[in-house]
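A protein chain is absent from this complex, but the other protein chains hold their places.
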Amino acid sequence: MVLTGPSGCGKTTLCRCFNGLIPHFYNGQLEGEISIAGLKVKEHQIHELAQKVGLVFQNPENQLFALSVEKDVAFGLENLGVTRANIRKWVDWALKTTEIEELRERAPHELSGGQQQRVAIACVLAMRPEIMVFDEPTSFLDPLGARKIFRVINELNKKLEITVILVEHRLDLASNYADRVLIMDNGKIVLNGKPREVFTSEKARLAGVGIPKATLLWQLLQEKGFSLIDVPTGSEEATHFLREMFEN
Amino acid sequence: MSVFEGFRFRHISSPVHRLDPRVKFFFVIVMFVAAVIFFELLPLIVLFTLPLPFVWLGGVQRPWMKSLRGAMFLAVFLFVFNLVFGYFSPSTVPYGMVPLEYATAMLLRFLVLVESFSTFFLTTSPDHLSLALEQSHVPYEFTFAFTTAVRFVPVLAEEAQTIMDAQKARGLELERGNFMKRVRNYIPILIPLIVSAIRRSLELAEAMESRAWGAVKKRTNLYVLKLRRGDLMLIIISIIILAAALYVRYFVYPLPTITMLLPK
Partner (left out) sequence: MIEVQNVFFTYPTANVEALKDVSLKIDNGEFVAIMGQNGAGKTTLIKQFNGLLKPSKGNVLVDGVNTREISVAQLARTVGFVFQNPDHQLFSETVEDEIAFALKNFGFNEEIIEKRVTWAINLLDLTEYRKTSPFMLSGGERKRVALASVLAWDPNVVILDEPTIGQDHKQKERLLQFIIQLNSQGKTVIIVTHDVEFVAECNPRVVLMVRGQIVANGEAKQILTNPDIALKACVVPPQITQIFQGLADLGFPADIIDVSEAGKIIFEHLELEGRKR
């Protein structure tokens, strides 16, 4: 699920509700109920929730504290008191799944932003959560690095069946993988549905999110009375639908 | 900053690097005790040469020399101080020595301490060290603070450079002005650095909590330090050195000094 919305709309705040940082780490008033992976957030400590819900943050540098990648990935498991043999097993698995085995002995400072972010993902993955929340994980990365991260996230979702919540501004990059898009504005959820429906809705335009260009093109054609077989959200779909339209 | 270069860890693999930090530290303590119990030049010369094989074996000769060079300033000051003091207050100079020998001996004692610690830090990686601390039952909070600090030193150094660039690009001149002006010119560097460090700490804390910090009272560890043959050998060597030093101190009397050995 992709979560988006203008700056200050509350998406970052919402993310922190998922693993208990709100209300346990941040002070403030929380009204209402949040229940995740069968646990009521208000009633469980962050370290309990952390075993079900992983959170990957925006800045890769500030999620890595150890002096080697391996030790960082082991951090969460060490905190949970897992036995050495199991730590070894899950660390190796996490490194393999995120394709960073060759970085095992490296120090975080020597890595590129994209590599660091993959390490951060491995660190969270090692605890084998059911749900992973990514708060703008590609903000500091170049498009190539961003693509790699989206691919990894997609693999986690499709192959390991981990529920993914991805906060992202650049919808043209992220919407390819999404089953659902949620748009927030001013602390409220204003849209919740399939990417096609959401991107073509007037509310999305009003909220000021960056509708993918492919969808904008479709809208231009709609206005002139030309319709495609479906709403494209990515370039491949758009190419495909346009081709269909021309060949008929 | 070359004196700090003499203590910074290098990524080399050598037998010395692989030794257990706790054992290496034991050796350093022994050297410390042995150095402190002697005023005489001869035993101190012997002590000075003892860490040399480890320096050579560890392949850290160049940075080690740098640490000694860096300590020279303070060492020379000590030398002059003791020399002058010795001449004007002869009672401080131990029996059988002239002030010159005494001052040299004190200089050498200081260098023995510097070289031992330098060798230790040059051949012990920070994570190895933190592992040793953990296994020595130092509370994990301190070990973690230590490792994180070491990990972020290069990051903060880079950030300081970026901040300096950013402010220079707004006309800040760091090289000009009298002392007071120069100090004030560093405020636009320090404040962003401190604010950034605080923000960073908050993000780190969020990440730590999100990875189950504090879940269990007794953390487990991916690595474990095990004493091996080399470690046992070093322990034995250290004990021998300590025993020999104590023996010489308390049972060899009088201890020959250079002054006594020189022809009259």
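Order as written gives the chain letters A and B; numbering starts at 1 within each chain.
Note that in this section contacts are C-beta pairs under 8 Å (C-beta built on N, C-alpha and C of every residue); 3 or more make two chains touch, one makes a residue touch a chain.
Model, not experiment: these values are computed from the prediction.
Engineer: With the missing chain put back, one of A:Lys89, A:Arg128, A:Arg147 or A:Arg196 would touch it. Which one?
Structural biologist: A:Arg147
Engineer: Which one, A:Gln45, A:Asn86, A:Ser112 or A:Asn186, makes contact with the chain that was left out?
Structural biologist: With A:Gln45, A:Asn86, A:Ser112 or A:Asn186 as choices, the missing chain is touched by A:Ser112.
Engineer: Determine and list the subunit B residues touching the chain excluded from the picture.
Structural biologist: Interface residues of subunit B facing the absent chain: 159, 162-163, 165-173, 187-188, 191-192, 195-196, 199.
Engineer: Which residues does subunit A use to touch the chain missing from this display?
Structural biologist: 5-8, 58, 112-114, 136, 139-145, 147, 169-170, 172, 208-210, 212-214, 216-217, 220-221, 224, 226, 234-236, 238-240, 242-243, 246
In this text, only the chains that are shown with their structure count from here on.
Engineer: Go ahead and note the Å separation of the Cα centroids belonging to subunit A and subunit B.
Structural biologist: Distance between chain centres, rounded to whole Å: 45 Å.
Engineer: Applying the document's contact rule, which stretches of subunit B touch subunit A when the two form their complex?
Structural biologist: Residue positions touching the partner: 125-127, 130, 144, 147-148, 150-151, 154-155, 200, 203-216, 218-224.
Engineer: Report the residues of subunit A in contact with subunit B in the complex, numbered from low to high.
Structural biologist: Within the complex, subunit A touches subunit B at residues 16, 19, 21, 24-25, 46-48, 50-51, 54-55, 57, 59, 61-68, 70-71, 74-84, 87-88, 91, 107-109, 120, 123-124, 127.
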